[in-house]
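Contents: one structure, followed by commentary.
A single protein chain has been omitted; all remaining protein chains appear in their positions.
Our next item is subunit A:
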Amino acid sequence: MQPLVELEHVEKHYGEFHALKDINLAVEQGQVVVVIGPSGSGKSTLCRSINRLETITSGSITIDGKELPAEGKALARLRADVGMVFQSFNLFAHKTILENVTLGPIKVRGLSKREAEQEARALLDRVGVGHQADKYPAQLSGGQQQRVAIARSLAMKPKVMLFDEPTSALDPEMINEVLDVMVGLAKEGMTMIVVTHEMGFARKAADRVVFMADGEIVEEAVPEEFFTNPRTPRAKDFLSKLITH
């Protein structure tokens, strides 16, 4: 079977700097892959390359068998099928919570306002912020904003969702409310690529952990094996630091 997301020999340069080195990664339908690694190892770059917020230097990225289009309408259409949740939420500041969630379905999917609102309210209820629908993003806590951001992505009915450190900007007491939503998604069979250092989430929800360092995938394993028995010295070193703080 064709993997849902497939990266082959992906290289990325920022000028002279080699940010991604020969990345090969295949994610099957329904799989949850956690990407972990030290700061600057290229996790965000990898994540952003998959919906072409960053352009790659060479190699190929396919989603559901289709190569990423270069620009324009075709790329926009493909992005609609790839959900993305950012570290800093990035909710549309001038729109209400409800409008944040309905914008894509109305403008991109062509739903009527009524349909879109109905679905949006159901999604907001599901992530536990239904009663905040008419507020503006700035009036919500970080954890609430991130759950709205997840609902906004879900409203597009994506084939795969990308998460780039979705809990790193949150106060500790809000991390779990976001992780709970993500674990729920994983259980329902959503295909997910998640950059996170939350080992609990990786253990609970991930099928695989991908460890990156210096732009390379250094190790790939099931979570339990990776956390208890890392093979490479780089992973061992990284995990020892992760546990101590």
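We adopt the following convention: a residue touches a chain if its C-beta (ideal position, glycine included) is under 8 Å from a C-beta of that chain, and two chains touch if they have at least 3 such contacts; residues count from 1.
The criterion applied here is as follows: contacts and distances are computed from a predicted model.
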- Candidate names "Nitrogen fixation protein NifT", "Inner-membrane translocator", "Ferrous iron transport protein B" or "Amino acid ABC transporter permease"; UniProt protein name, chain not shown: "Amino acid ABC transporter permease"
- Task: Would you indicate which residue among A:N24, A:S88, A:S112 or A:S168 is in contact with the undisplayed chain?
- Result: A:S88
- Note on the structure: Considering the complete complex, of A:A26, A:V108, A:A221 or A:L239, the missing chain is touched by A:V108
- Please pick, from A:A80, A:I175 or A:M212, the residue that touches the omitted chain in the full complex. A:A80
- Item | Listed residues A:M156, A:M182 or A:V195, member touching the removed chain | A:M156
- Query: Since one chain has been left out of the picture, which residues of subunit A touch it in the full complex?
  - Reply: 51, 53, 71-73, 76-84, 86, 88, 90-94, 103-104, 107-108, 136, 138, 149, 152-153, 156
